[in-house]
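One protein chain omitted, others in place.
Moving on, here comes subunit A:
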Amino acid sequence: MLEGLRPHPALLQAAHLHRQQLKLGPEHGADRHLQGVPVLIVGHHILYGKVVQLEKPFAVLVKQGAGEPGPAGPHACYTVTALIKTKLLFKTRPKPIITNVPKKV
């Protein structure tokens, strides 16, 4: 599961999960490798995150049965289809990815 600042819904479809050794330039105030750090790329923006173990796991429920609500219809129930124990938390401010910086002549 990912947890992050609310992006525009249209951008959700373009989300990538990117794991790699990433070098940051000095303009970011750091010159280090980022290994094993979850990175979320949404459109032209990038967010850095961390892995968090959930104190209380989430259960994902799927509704079964129940067509029309009402006394005559079958009763709805829920089955647990997944248990989520880990999340990737992205709470940094999205930074634009600049792929081509033209040098001023």
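In this section, a residue touches a chain if its C-beta (ideal position, glycine included) is under 8 Å from a C-beta of that chain, and two chains touch if they have at least 3 such contacts; residues count from 1.
Just so we're on the same page, contacts and distances are computed from a predicted model.
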Going by UniProt, what is the name of the one chain that was not included in the view, given "Sister chromatid cohesion protein DCC1", "Two-component response regulator", "V-type proton ATPase subunit E" or "DNA polymerase epsilon catalytic subunit"?
"Sister chromatid cohesion protein DCC1"
Residues on subunit A that touch the omitted chain in the whole complex?
1-7, 12-13, 15-21, 35-38, 51, 58, 60-61, 64, 71, 75-80, 82, 84, 86-89, 91
